[in-house]
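The complex appears here minus one protein chain, its other protein chains still in place.
So, chain A:
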Amino acid sequence: MLDFFTITTRGGLVLWSKAYSASSTSPINHLIQEVLIEERSSTQIYYKDNYALKWTFVNDLDLIFIAVYPKTLGLTYIDTLLKVVSTQFSDLYGAKILRKSNGGIPQLKDWDLQFEALLQTVEDQDASVTKQPRKFEETVGYANTLAFAKSKPGSKSPLLDEDEFRRNVELLKKKTASPRMGGRKGKGAKSPVTSPVIGSDDSPKKKVKEGRKWDGKISAKDAKSLDYSNSDISEVVKTDRLVDQSGMGQHSKDGTYSVADLEASDDAEDSYSSDDSDGGYTKISGRSLQAKKPVASNGLLSFFKNMTGQKEMTEESLEPIMRKMKEHLINKNVAADIAQHLCDSIAKGLVGQTLGSFKSVQAHVKQNMELALKRILTPKTSVDLLRDIAQAQAEKRPYTIVFIGVNGVGKSTNLSKTAFWLLQNNMKVLIAACDTFRSGAVEQLRVHVRNLKALEQNAVVDLYEKGYGKDSATIAKEAISSAKTTGHDVVLIDTAGRMQDNDPLMRALAKLVTVNNPDKIIFVGEALVGNEAVDQLTKFNAALKDFSGMANPRHIDGMILTKFDTIDDKVGAALSMTYTTGQPILFVGTGQTYTDLKNMKVSHVVASLLRE
């Protein structure tokens, strides 16, 4: 059963909500914070604790519809419910909401009943569809049986039957004749025979095809019961109305529609939508469940709308622009699937919006993309390392940072740049040489320490090393305890570079993290990396999680993007990395000297990404 349903604005106002069980709004806040704000809404479903959440947008009204149900129940009708409810709601109250666009709170008269009715209908339909197993007659398998072949004529009108019969005869004749000639002759021969029989202006070919379709899978009746789009909904709500407001004279006319009646008749739909105007009484018209596109696109009106630039964005009209946008992002070195996700998510947020005059769709998409990029790149946690270190100082313990990454991205180099910055802030730094794998790694750090000492006269920077071949986790542990006694403020732990697929090394890394529980795990990545960025980060994160054996495994806390000076405006890696991990880029490495460590400027990256 549905647990919770809510309708909110993007501004955060709950227009309407209904709880069917004791449920808080917290899963909804989580959904908004973790999916919608992060531009991950190209996914369809979100799980939080015991709940599953599905949602849909009505973009022209800035509304979000969210349904919450227990994770264990795979409710199949939620999508339909969301669709039906969102169309219905925007039909009924759309104008009202737009009128109150100045932040007003629209009154939702009667919506409770409306919603109940809709829910009931959708649930009933779902039940009737799923309760009984499919009849054999409905399966594809049946279509291949003899019984089906026999029953076929019966299911059709005799006229068509006759037509088909003739056609078959014709085909047989053709087959016996030369095949090539038959192909051409057939058309000529067929039409005079069939058209008089059908007696309509439809071309015979079309007619035949239609017939085939009907026979193919489901009977007309079944098709109707599966078709949520039209009359079913309207009639059910009608009956509901009848029960509730039978006393009102105005509505007695509507009351005459019985459930059975409406189910059968398609034309009932027309009569509903025609008397839309009667006040106070709102009903679900068949129209509400249809897409609005066809209405907007008819004739002269749409021509003028196009002239004045008032156009509603549809998936079709957005598709070429989004494709172009995606290509553009990929050209900027954004990982392909991330570009896809992002574009999907943005398109989802745009469909249905109407553009003001003199505004091109492209510019609008770009503007939205800019907002989304800013949102993704803006850190959601504090990136003030010095403040964290001050906290650790107050607690009288060294602050530990582990640098991880694949081979040759510049872990040691950027570690020493970080050390230089910390030294300038009068921190006492201990560097732990935990790369016991690559020859020369320890010596490299020793050189750095010597340089740093030479640069700052009274700097306290030391190297903790135990040579090669030892267990890095143990060395790190010893380094930290040594820092505690010697009074170092920060321990920077250098690790060996490893490819993300190297299982033994990844296990070793997870062990190092588990044993030492560092304050920050910093992933060092090249700005040159393209699609690989996603793979690296997800696998490093997965290793930290899977091999840790802890209840609350650690993950990457931040990233350093190196070789940033080499990529010009192809800064896609910054986006790929932040999007994959959700973590901020703490620094970017921009050169060969110790001072070439900078804070990343979000606006700068966004501008680079969008530059033509």
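In this text, a residue touches a chain if its C-beta (ideal position, glycine included) is under 8 Å from a C-beta of that chain, and two chains touch if they have at least 3 such contacts; residues count from 1.
In the analysis below, contacts and distances are computed from a predicted model.
Novice: Name the omitted chain as UniProt records it, choosing among "Eukaryotic translation initiation factor 3 subunit K", "Small ribosomal subunit protein mS29", "Ras-related protein Rab-30" or "Signal recognition particle receptor subunit beta".
Specialist: Answer from the record: the omitted chain is "Signal recognition particle receptor subunit beta".
Novice: Among A:K48, A:K348, A:K380 or A:R507, which one is in touch with the chain left out?
Specialist: In the full complex, the listed residue that touches the missing chain is A:K380.
Novice: Determine which one of A:N29, A:Q120 or A:Q592 touches the chain that has been left out.
Specialist: Only one listed residue reaches the unshown chain, and that is A:N29.
Novice: Looking at the whole complex, which of A:S21, A:N425, A:N517 or A:T538 touches the chain that is not displayed?
Specialist: A:N425
Novice: Applying the definition given at the start, please give the residues of chain A touching the unseen chain.
Specialist: Considering the whole complex, chain A reaches the absent chain at 6, 8-14, 17, 25, 28-29, 32-33, 36-38, 62, 64, 102-105, 374-376, 378-382, 384, 386-387, 390, 421, 424-425, 564, 587-588, 590, 597-602, 604.
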